[in-house]
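One protein chain omitted, others in place.
Our next item is chain A:
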């Protein structure tokens, strides 16, 4: 969320557009062992992907002069992976909301009829891609079973037990 509307944050809802989940095209993902301080298009297919070599010990690639070793990590069964993006439209909606009049009017309105799920000041999120696996890279060594990401990927099965309804007496 944008800074600046901190006050309203708590009542905001961010709607996920369901159709975008259905239509999300598969994506190629690499989780790199380094921080690249940029969020923008990058010629991954020109420089990175073609340099990947299959070795007996796993995948290898040279990236900015460093050797990375990697492996394919499958998304566990029962999970689906999505890449999501916040819609730009939100700003327009914010303005629309602001121009709708005083707060009191809104409150009155809310009392008069049931509140809709989507409100003008809400924001929207959509899935731009989906994935069932990704490449996990380590610096010089294959991340292996100790990789923290692998631990995290077992979380859903544990969460399922924690949140399952308990048996009756």
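Keep this in mind: a contact is a pair of C-beta atoms (placed from the backbone, for glycine too) under 8 Å apart; a residue touches a chain by one contact, two chains touch by 3 or more; residues count from 1.
Note that in this section contacts and distances are computed from a predicted model.
Undergrad: According to UniProt, what is the chain that's been left out of this complex called? Choose from "Anaphase-promoting complex subunit 11", "Putative tRNA (cytidine(32)/guanosine(34)-2'-O)-methyltransferase", "Ribonuclease H2 subunit B" or "Large ribosomal subunit protein mL53".
TA: Matching "Anaphase-promoting complex subunit 11", "Putative tRNA (cytidine(32)/guanosine(34)-2'-O)-methyltransferase", "Ribonuclease H2 subunit B" or "Large ribosomal subunit protein mL53" to the record, the invisible chain is "Ribonuclease H2 subunit B".
Undergrad: What chain A residues would touch the chain not displayed?
TA: 1-3, 6, 9-19, 21-22, 27-45, 48, 64, 66, 75, 77-86, 88, 90, 117-118, 122, 125, 127-129, 131, 138-140, 143, 145-146, 148-149, 151-152, 154-167
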